[in-house]
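Yeah, one chain of the complex is gone here, protein chain that is, but the others are all in their spots.
This part shows chain A:
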Amino acid sequence: MARLLHIFAHPGRATSRVNLSMWRAAQGIDGIDSLDLYSTYPRYAIDIEKEQQRLVDHDVLVLQFPLFWYSAPALVKEWIDLTFEHGFAYGQGGDRLRGKQMMLAVTAGGPQDAYSHQGYQHFELRTFLTPFEQTARLSQMTFLAPYVQFGALKEDPAPHARGFADLLRALRDDRLDLSRAQQAQFLTHDTLPLTEGAPT
């Protein structure tokens, strides 16, 4: 059993469809820790010690947020800026996150084909996520392919939310094929690389 930390960040909960469904789906899962970042730090006063300890206490970090202007909501950035300190996450003596795994679960408003050189977003989705990928690398964490919902404003949120719950359980039970999860561009609810074994 891996110790799993699920962090959820959405400043406009009232208008969220997919992310809120994902959050709710995650609430029913035993043995993982879920954190609503905007509820914990509504005034951005992040408790660095506490957050670092939270990271130390877990093996897998899943960061769930909607993509706003090709990046994370402001509080996620603030949380990373403050928590991934020099001497903790990187730099001299900064090896406390070594060997852990980081995975993003993001929703994008545009359709999948928009995220290509020919599409109107002009870049691959993974290009926009390189800051997170490199953050993981500098912290000596393994960066897994992100779990993505494209066209989040139109699609039915239910399958994606169920898939997210499956993903969390698989991560918890070490049933996700990590090498495939690392090599994929991104994962969706119907392309989860699970290892052999009965799904729960």
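The definition used in the following text is that a contact is a pair of C-beta atoms (placed from the backbone, for glycine too) under 8 Å apart; a residue touches a chain by one contact, two chains touch by 3 or more; residues count from 1.
The definition used in the following text is that contacts and distances are computed from a predicted model.
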Per UniProt record, missing subunit out of "Penicillin acylase family protein", "Kef-type potassium/proton antiporter, CPA2 family", "histidine kinase" or "Multiple sugar transport system permease protein" is "Kef-type potassium/proton antiporter, CPA2 family"
From A:Thr40, A:Ser71 or A:Gln140, the answer for touching the chain not displayed is A:Thr40
Touching residue (missing chain; options A:Arg13, A:Lys50 or A:His86) = A:Arg13
Per the touch rule stated above, chain A touches the missing chain via residues 10-15, 36, 38-40, 42-43, 68, 73, 109, 120, 153-154
